[in-house]
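The complex appears here minus one protein chain, its other protein chains still in place.
The block that comes next holds chain A.
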Amino acid sequence: MTDLQITAVRKAYGAGTTVLDGLHLTVPGGSLAAVLGPSGCGKTTLLRIVAGFLRADAGSVTLGGRTLTAPGVHLPPERRRIGIVPQEGALFPHLSVARNVAFGLTGLDRAARRRRADEMLDLVGLSGYGNRMPHELSGGQQQRVALARALAPEPQLVLLDEPFNALDSALRAGVRADVRAALQATGATAVLVTHDQQEALSTADLVAVVRNGRVAQCAAPQDVYHRPADPWVAAFVGDAVIVSGTAAKDEATTPLGRVALAAPPSGLREGLVLLRPEQLRLTDAAADARGTVTDVRFYGHDAMVTVAVDGMDAPVDVRVPGPAPVRPGGRTGVRVTGEGTLHPVPHVRH
């Protein structure tokens, strides 16, 4: 299979501005990995290095055993067999949709090129659009043509650079699903660069959270969410409830009561326990902790209730399904369900 192997890649622009600081990442062949990070974390630089538009200062990139980048080696982009889907699609505005898709099909005769282009348009659900010009398509359609264009020459890897950014949120989920289906149908390995946590978690098989030019955690979406590597990752991939705790066996004692620990730490006794707001319940009976409601935000599908728990410095967030049964100023009990993770207290906050 065509595994993508990124090893100890470094890149700095001038002195002191290190963008990639020895980044490691392995993407198994055929899977869709999301590179998730805040703006400026180096994810776009990483993508451009993998695609061959930038030279790495150190480190190597291999794809299916082929060395693309290594000390003294730099395969030009046109020989990497890596398709790219840039932001907003970047279709060639002077070429029709069919000619856009066929652009990378060299060495085939005319009929074969057309056949392949039709096939690809069919795959992304746009058969019959071949004769249109890019400006005659909607944003989502342009994005799907861009994917068809990238997939047409059967690349070993497809890089998607925040491809859904320009789409409005109503359209985004649909295009995302289509892209995922098309990628799965071709079996191509894919890397999706994004700063959108929901997009990464809902689309990818593997999520690599990048911070300061390194991978902070690389795991399946549910593991990144429920077993974050550290409090920063926890807060970055979703809303987090962080409380201090003392561990004993596979349980921790916290101001919110006893919390079962997902991965019982070895040797660590005092630390921070990470929970998700949906693991907390508002309850009147059997409450381990009580507090005063300070704020209620209603989102439609659920609501977030902020509770100042008695004896705690910082308030905690509780996600409740549907309309919240409490009002600011009211008293409520709080109970924890499910498992939390225990982490050492960080010395330096990121």
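Note that a contact is a pair of C-beta atoms (placed from the backbone, for glycine too) under 8 Å apart; a residue touches a chain by one contact, two chains touch by 3 or more; residues count from 1.
The criterion applied here is as follows: contacts and distances are computed from a predicted model.
Asks: One chain isn't displayed here; going by UniProt, is it "Aspartyl/glutamyl-tRNA(Asn/Gln) amidotransferase subunit C", "Iron(III) transport system permease protein", "Pyruvate dehydrogenase E1 component subunit alpha" or "histidine kinase"?
Replies: In UniProt, the chain excluded from the picture bears the name "Iron(III) transport system permease protein".
Asks: Which of these touches the unseen chain: A:4, A:20, A:35 or A:51?
Replies: Touches the omitted chain: A:51.
Asks: Which of A:16, A:76, A:300 or A:321 sits in contact with the chain that's absent?
Replies: Touching the chain that is not displayed is residue A:76.
Asks: Quick one: which of A:84, A:200 or A:316 touches the chain that's been left out?
Replies: A:84
Asks: Footprint of the hidden chain on chain A, which residues?
Replies: Interface residues of chain A facing the absent chain: 13, 51-55, 76-80, 82-84, 86-87, 90, 92-94, 103-104, 106, 149-150, 153, 155.
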